[in-house]
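In this view, the complex is presented without one of its protein chains, the others remaining in place.
Up next is chain A:
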Amino acid sequence: MRITQGTFSFLPDLTKAQVAAQVQYCLDRGWAVSIEHTDDPHPRNTYWEMWGAPLFDLADAAGVMGEIEACKAAHPADYVRVNAFDSARGWETVRLSFIVQRPAEEKGFRLDRTEVEGRTQRYALRHRAGAL
């Protein structure tokens, strides 16, 4: 099951040149770009593992691309995403976030049902690549 979250996720995967162009767009606007990876892309999993500190004060996408490649090489089976944080007053939030790597086989989610009192059902989504 293809994970669709963040920008561009309904498009075919971006090529390296396209990722570099997007990153350059962010840098030109003064956003701090950061790289994160995870093995659990559950939509509620907001906090992915950070790949180093956010990359502040860069001028050119080449520096970010190097880090993206290093992160992909270190975690070939993880999801990797790029975030761009805008620190301008009034925004102070992530302005752009997109996935730059997916595992070769995306396992998707499993639906867990739990029966609680009065035959009520509780549902939970669990990523299949997880422990279970």
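Throughout what follows, a contact is a pair of C-beta atoms (placed from the backbone, for glycine too) under 8 Å apart; a residue touches a chain by one contact, two chains touch by 3 or more; residues count from 1.
Definition applied: contacts and distances are computed from a predicted model.
Participant: Assuming one chain is omitted from the figure, identify its UniProt name from "diguanylate cyclase", "ABC transporter permease", "NADH-quinone oxidoreductase subunit H" or "CbbX protein".
Facilitator: Matching the unshown chain against "diguanylate cyclase", "ABC transporter permease", "NADH-quinone oxidoreductase subunit H" or "CbbX protein" yields "CbbX protein".
Participant: Kindly state which of the options A:67, A:86 or A:106 is in contact with the chain not pictured.
Facilitator: Checking the options A:67, A:86 or A:106, the one contacting the hidden chain is A:67.
Participant: Of A:32, A:55 or A:129, which residue touches the hidden chain?
Facilitator: Result: among the candidates, A:55 touches the missing chain.
Participant: Since one chain has been left out of the picture, which residues of chain A touch it in the full complex?
Facilitator: Where chain A meets the chain not shown: residues 55, 57-64, 66-67.
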